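With one protein chain held back, the other chains of the complex are shown just where they sit.
So, chain A:
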Amino acid sequence: MLSRPLFRFVRDDRRIAFMRGRHMGLVVSAVLSVASLLLFFQPGLKLGLDFRGGIVVEAQTAAPANINQLRAALDQAGIHPDAVQAFGSDRDVRISVSAPEGADREARTQQVVDRVKDTLSKAAPGTQIQRADAVGASVSHELFRNGLLALGLSLAMILVYIWVRFEREFAISAVLTLILDLTKTVGFLAITRFEFDLVMVAALLTILGYSTNDKVVVYDRIRENLRKYRTMPLREVLDLSINETLNRTLGTSMTVFLAALPLALFGGSTLTGFATVMLFGIVVGTSSSIFIAAPLLLLLGKNRLRPSGE
């Protein structure tokens, strides 16, 4: 009992020639990332309240909600919502209104949220307000800037750390790979239409952290093998290192995947998007450690890490 593992991902003596497919990996990754960038511009991300400003009110009506009637009531009250939609059960409604323009817009954003709540309680008595958020335009710009700042700084820290602990080639390939990972995730966000808000920034950062962690482990082994096998060509060192760490790479990505899966399934409206993006990021991050980070290292380090060529 418990004396030996029941499963392994790959047999220990298996040697897969990953570097043989390096051009393929880089090309596929580049195509996906470029496609993601295109998606980022058209149709673009669906910005959440945090970054767009405006108001969102979520309410639960006493009886099944009559969307059309609510819309009419809001129109009558002089509020022109972007969307009045059902979500979850047939008693849950979400109303979103974009931020008013012009002078005094911050104060007027706040008035709109109060008017929406008033109108709802008159049009559908017994309605319970579940969530009422109103973000002014100037705040949303700040939040956006701070979010991007956090993202950029984390990336810079990672670059510096790997540069110091490893070598320049490692740091550059890692950060390039991370940027490719991030662009793909942004593309995924554009396709799935999950709202891009502060929680999503956290998701991107987690993916960044996870992916870095994964690359550091593979790099660590590459560095070790470079010292151990002084005459082995770089290409073979990379293949060997990836294979040696393959069970660990797949094992860890599996545990993180399993941890995030219930969140995606039962996390509720706020966290489902976050966790789904995480799951995507785990797959991308794991595969890029193998197919992108190592080939880039081969490309950049061909002459520096192994002067004798490949």
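Keep in mind that, in the parts below, a contact is a pair of C-beta atoms (placed from the backbone, for glycine too) under 8 Å apart; a residue touches a chain by one contact, two chains touch by 3 or more; residues count from 1.
Convention: contacts and distances are computed from a predicted model.
A single chain of the complex does not appear, and UniProt lists its protein name as "Protein translocase subunit SecD", one of "L-lactate dehydrogenase complex protein LldF", "Adenylyl-sulfate kinase", "Protein translocase subunit SecD" or "Chemotaxis protein CheW".
One of A:Thr192, A:Thr255 or A:Asn303 touches the chain omitted from the figure, and that residue is A:Thr255. Here the missing chain is touched by one residue of A:Leu47, A:Val139 or A:Leu299, and it is A:Val139.
On the side of chain A, touch with the chain left out of the figure occurs at residues 2-8, 12, 58, 60, 106-107, 109-110, 113-114, 117, 128-136, 138-139, 143, 146-147, 149-150, 153-154, 157-158, 161-162, 165, 198-199, 201-202, 205-206, 208-210, 212-213, 216-217, 220-221, 244-245, 247-248, 251-252, 254-263, 265-268, 270-271, 274-275, 278.
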